[in-house]
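Removed: one protein chain of the complex. Kept in place: all other protein chains.
Labels run A and B following the written order; every chain starts at residue 1.
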Amino acid sequence: MPIITDTGFAPDDAPDLIEADDLPETGERLTIMLPNDADPSALSPAFNRITLIVVPFPNAADGRGFSIAKRLRGLGYRGHLRAQGHLITDQYPFARQCGFDDVQIDSALAARMPEELWLRAKTRAIPPFLRRA
Amino acid sequence: MAKAFKPQIISANDLYVGDVVYMNSGGGWTRKLAEAAIAHDAGDAEKLLQRAVPQQGKVVGPYLADVALDDDGRPFPTHFREKFRTRGPSIRPDLGKQAIYPERHEPLAARGGI
Partner (left out) sequence: MYRYDEFDHDYVRSRVAEFRDQTQRRIDGALTEDEYKPLRLMNGLYLQLHAYMLRVAIPYGTLNSRQMRTLAMIAERWDEGYGHFTTRQNIQYNWTKLTDVGDILDALADVEMHAIQTSGNCIRNVTADHFAGAAADEIEDPRPTAELVRQWSTAHPEFAYLPRKFKVAVTGSPNDRAVTKAHDIGLRMLRNEAGEPGFEVIVGGGMGRTPMIGKVIRDFLPKDHLLPYLESILRVYNLHGRRDNKYKARIKILVHETGLEEMQAQVEAEFARQMREEGGPVVSPNPEHIAQIAAYFAPPDFAKLPAQSAKLTKAIATDPALAAWVENNTADHRASGYTIVTISMKGMGDAPGDATTAQMRVMADLGERYSHDELRISHEQNVILPHVKLDDLPEIHAALQKAGLAAANAGLITDIIACPGLDYCALATARSIPVAQDLSQRFAEPARAKAIGNFTIKISGCINACGHHHVGHVGILGLEKSGIESYQITLGGDHTETLAIGERAGPGMTAEEVGPAIERLVDAYLDVRDSDDERFIDTFRRLGADPFKAAIYPENNCAAA
């Protein structure tokens, strides 16, 4: 399950993920799996104890994760944010612009869409509205 | 009583041009319905479809379509949607397949006033 960053493929860091529903009362440096139908604001009291939130993308047409990322960032989450699942290279800039730090895909998809395609996607033109802001 | 199997052919749209194509018995693609491979039972139909589906680099959306056979065993479409696909727009006889292969298109039943 390679991870895609702005500099290319990185190996899977294989964190143990806790379901957002099972968030423990205590503990630091938590790594969380937040389903894309869950309410991101439920995590906000624990933001300072969380180092990673992973948001699943079940298929490339399901864009809920983008809004979850925007909402998490809007709520003040500053930790690492990862999109995981079926994303295609064309969605990489969207994921970054919405606040994700990186993207994780499975090996079969990585074989079909090699590193150079992801690096090329990174250079896509930024829409004028974002450039003027 | 088991429902009688209607003969079927594989139709799709050409990836590059977008027009209607049919799979022939060699597993290739033809623009002439008369050259389409015909499945006479469900097993044949499934085999044809399995041959067509992986051909994403050539066609889009292959599917099985019902046909009837004329006295010479040549296929023609039964559903009106498929008739339009084999012919072209009814309002523009100068465009589409009907303009390229005019001999292949049996006229639709006359519709009064339209």
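To be clear about the criterion, a residue touches a chain if its C-beta (ideal position, glycine included) is under 8 Å from a C-beta of that chain, and two chains touch if they have at least 3 such contacts.
What you are looking at is a predicted structure, and each value in this text was computed from that prediction instead of being measured.
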{"item": "Absent-chain interface as seen on subunit A, which is shown", "value": "60-64, 66-68, 70-71, 74-75, 88, 90-91, 93-95, 97-98, 112-113, 117, 120, 124-133"}
{"item": "Subunit B residues that touch the omitted chain in the full complex", "value": "13, 15-20, 56-57, 60-61, 79-81, 84-85, 88-92, 95-97, 111-114"}
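Going forward, only the chains that are shown with their structure count from here on.
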{"item": "Subunit A and subunit B: spacing of chain centres that average the CA atoms, whole Å", "value": "45"}
